[in-house]
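The other protein chains are all here in position, but one chain of the complex has been omitted.
Up next, subunit A:
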Amino acid sequence: MRRKSPYPYWFFLPAGAIFLVLFILPTVASFYFSLTYWDPFEARFAGWDNYVQFFSEPFLVRGLTNTLVFAFLTSGLKTVLGLLLAVLLTSGIFAQGFLRSVVFFPVLVSTIGVGLLFQELMHPTEGAINLALAAVGIDGPGWLTNPSLALISVALVDVWRGVGLATLIYIAGLATIGQEYYEAARIDGATRLQQFWRVTVPLVRPATTTVIILSLIGGLRLFDLIWAMTRGGPGFSSDVLASVIYKQYQAGFWGLSTAGNVILFLMIAFIVAPLAWWLNRRELEA
């Protein structure tokens, strides 16, 4: 007779039931509902109509491209700035601990609060940013009112809010690099810049992978900051997939909204999974 394991599978049950019903089931159902005309009253089969609409209506296509632009822009900036800040904040400068806290604090603050605050600071005529620029003779742009700038402005605020997390991850990564590597590089006559490129960047690679993947997923899924700052406007110029999903849900186009959800899911799966695999592989080779 087989002895019963002291680690029984029924331990999975409570969490598994919640996860299965409230996460897996809706995800599976979303594939079906994305193929229907679905509103609060009924769901009729529609074939690929919702998807066709997503890739042909200009304002929906705009949402797709904006999502990609936003995610890659914020992910890139957070990676680069996060590494530079982490190097600065581990170099033994004055007030290092305090600076780390200051850079990290926005991560913990309400995103909606941050969004509304920057909405005021970025006001075209009365906002503090443009007033400060005017004081030094620069005519500040309409950060959130100019259709070709609104998405970029929100992305910059997202970097402001999230760079602290990237910095924190990089600081943890830098702490694992042994001082002997830097000593060896110095003995070989490497300059500080060479040490950065030849020692720090390759050896901090696991942290880089984490920062890129985390910020890319976060950027593709972002909703609250966009909603607080522009609601996708002016017009549809700063709409991203997550805000389109919400707007279509509000308008009663549940099928179209769900198709947006499936597209977001596939986008994350087809961008993030191969990227994670590739980054991890290069890590092993290095």
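Everything below uses one rule, namely that a contact is a pair of C-beta atoms (placed from the backbone, for glycine too) under 8 Å apart; a residue touches a chain by one contact, two chains touch by 3 or more; residues count from 1.
Criterion: contacts and distances are computed from a predicted model.
J.: From the names "sn-glycerol-3-phosphate transport system permease protein UgpE", "Cytochrome c oxidase subunit 2", "Ring-1,2-phenylacetyl-CoA epoxidase subunit PaaA" or "Mycofactocin maturase MftC", which one matches the UniProt record for the unseen chain?
T.: Listed in its UniProt record, the absent chain's protein name reads "sn-glycerol-3-phosphate transport system permease protein UgpE".
J.: Tell me which residue among A:T74, A:S215, A:T230 or A:T258 touches the hidden chain in the full complex.
T.: Result: among the candidates, A:T258 touches the missing chain.
J.: Of the listed residues A:F54, A:F118 or A:W143, which contacts the missing chain in the full complex?
T.: Answering carefully, the residue with contact to the hidden chain is A:F118.
J.: Just the residue numbers, please: which parts of subunit A touch the chain that's not shown?
T.: 5-9, 11-12, 14-16, 18-19, 21-27, 29-30, 33, 38, 88, 91-96, 98-99, 101-103, 105-113, 116-118, 120-121, 123, 126-128, 131, 160, 165, 168-169, 171-173, 175-176, 206-207, 210-211, 217, 220-221, 223-224, 227-228, 242, 245-246, 249, 254, 257-258, 261-262, 264-265, 268-269, 272-273
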